[in-house]
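In this view, the complex is presented without one of its protein chains, the others remaining in place.
Chains: A and B, in written order; residue numbering restarts at 1 for each.
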Amino acid sequence: MSANRQDGPLLRVAGLGRDYGRIVGCREVSFELWPGEVLGIVGESGSGKTTLLKCASAQLEPTAGTVKFDMRARGLTDIWGLSEAERRMLMRTDWGIVHQNPRDGLRLGVSAGANVGERLMAVGARHYGEIRREASHWLGRVEIDTGRMDDLPETFSGGMLQRLQIARNLVTRPRLVFMDEPTSGLDVSVQARLLDLLRGLVADLGVACIVVTHDLGVVRLLAHRLMVMHRGRVVEHGLTDQVLDDPQHAYTQLLVSSILPV
Amino acid sequence: MTTADDGRLAGYNFAYLDEQTKRMIRRAVLKAVAIPGHQVPFGSREMPLPYGWGTGGIQVTASILGPRDVLKVIDQGADDTTNAVSIRRFFALTAGVATTEKTTEATIVQTRHRVPETRLTERQILVYQVPIPEPLRWLEPSEVETRKMHALAEYGVMHVRLYEDIAQHGRIAQTYDYPVEVAGRYLMRPSPVPKFDNPKLDNCPALQLFGAGREKRIYAVPPYTRVKSLDFDDHPFSVEGWDRACGLCGSTESYLDEMIVDDEGRRLFVCSDTDYCGQRQAAGHRGPANAPKEAAE
Partner (left out) sequence: MYVAVKGGERAIDNAHRLLAEERRGDPAVPELTLEQIDQQLAHAVDRVMTEGSLYDRRLAALAVKQARGDLVEAIFLLRAYRTTLPRFGAALPIDTARMAPRRRISATFKDLPGGQILGPTFDYTHRLLDFDLAEGREPAPAAEVAAEPRPLPRVVDLLDREGLIEPEVAASDEPAGDLTRRPLTLPETRDVRLQGLARGDEGFLLALGYSTQRGYGRNHPFAGEIRLGEVAVEFMPEELGFAIEIAEITVTECQMVNQFKGSAEAPPQFTRGYGLAFGHCERKAMAMALVDRALRAKELGEEATTPAQDEEFVLYHADNVEAQGFVQHLKLPHYVDFQSELVMVRGLRKAFAAANNAGDTPAEAAE
């Protein structure tokens, strides 16, 4: 491992922008993310937060700006300067992507165990017993009964599917996980349990996260820092508690005041 | 249909295809040999036999066939099955080449679903008929996506399928068309040969060519190439076995066909490779159902 790895940010986004013809997805977004840090991105729908997440996580190519990630062997690297093979490998190992709809992030036709073990097999794991042990361990970490390991995801509840998706991502111990509305679509008690789990995992594993959500309660619980987006731009940026308790920008004030207290 | 003096059909080029088409196919074959296991697209032609019935193998054979070649055609290991007969006849009619049932005499062997038991030599070419060339097809129906997976060597998903077999059945359940890794790089389907035959592809002295006419792909394994069947370290690849010998020739090492011989359901197991079995019998070997004094031949 190179010596400078601990010195700098894990992710550096500079001047990031994405247009769709004349429609602005997001504009001039710049920020840094440090190891183990959780960054929340909030805004109403249409604010550009999902576009920003997709661009930062290489799911969408930006039309302006750069995204640099601190790669294990070579330090801060422009991810769009990588070959497609390298980028896809990155997305399967050192990164995690948790989709809003867990069905988009899982293989529904294979068992839970196979879903969790896939990333290991993709990077060359060839011992069935060990793969199974690892998969079992991670199912336990996300509080899924390991007896369900050989069941197909179609038999799982929404909350279980989301936790399965998380396990599938964590098995390669990524240093950065992108989450898009991780709790939407789940009922309130299930949400609370999931958030608790996420908070614990993130702290234990020291993994950095970028969480996009419209739900201020989620960021209050999970995020160290917060970015507020409105019409494609970042209008406020700071420590979560500070931004939520003392919003400076008019839009943030509106957002905060219209939400029932958690 | 009128025939010329050498028995060939009048009005058709040698081996049916025009020379330009043969050149196009040979170019594809050369590319395939240069990149072992990689599927090369080619402009497959409509042939007088239906797609799905061996047109890929036929086009490859037609493109490499010369007047001095000796051709053997087998299906399910036998020379006498209807489709093997039909294809052999096609080449007799359109090329006038010598044909044989003896593996040792053939220079080109075209096969469906089996590899000959008799070890092939450097002077031979084995042409396989392939229905579905793409090993990732069952997991990923999109051609665009599978091409990308091959280009980026993203094969983890194939092991997911094998993992799933073990989780559900306690063992890898793939019994034929068993996926292999060629020369340490490309994932390939060996065509629906039983996994029993997979070891024969590894380090084979003969050139192995694979033709898929309907799917329009050609691929190849050059002589003496490493062909490794996929498995797990703790669930290594293994082949099927029978706890009995061939009823006719007594071989305990060949792939056996199971035949139901009477209304009570009595079974007889016989070598699938008819030439191999016949050679052994000619050399004096006898199986339990073929004791000398009962020989009806």
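Observations on the structure shown:
As a convention for this text, contacts are C-beta pairs under 8 Å (C-beta built on N, C-alpha and C of every residue); 3 or more make two chains touch, one makes a residue touch a chain.
A quick note: this is a predicted structure, and the numbers were derived from the prediction, not measured.
When the missing chain is restored to the complex, the residue among B:14, B:53 or B:128 that touches it is B:53. Screening B:30, B:151 or B:259 against the full complex identifies B:259 as the residue touching the chain left out. Among the residues B:26, B:185, B:214 or B:285, only B:214 touches the chain that is left out of the figure.
In the complete complex, the residue from B:128, B:196, B:219 or B:276 that touches the missing chain is B:196. Taking the whole complex into account, subunit B touches the unshown chain at residues 12, 16-18, 41-48, 50-53, 55, 75-77, 80-86, 89, 112-114, 131, 142-144, 166, 169-171, 173, 175-177, 192-196, 214, 216-217, 235, 238-242, 247-248, 255-259, 261, 268, 270, 272, 274, 289-290, 294-296.
Please note the rule applied: only the chains that are shown with their structure count from here on.
Computed centre separation for the pair subunit A/subunit B is 48 angstrom, with centres defined by C-alpha atoms.
Residues of subunit B touching subunit A in their complex: 151-157, 159-161, 163-164, 166-168, 232-235. Within the complex, the subunit A residues that touch subunit B are 84-85, 88, 107, 110-111, 113-114, 117-119, 121-123, 126-129, 131-132, 149-150.
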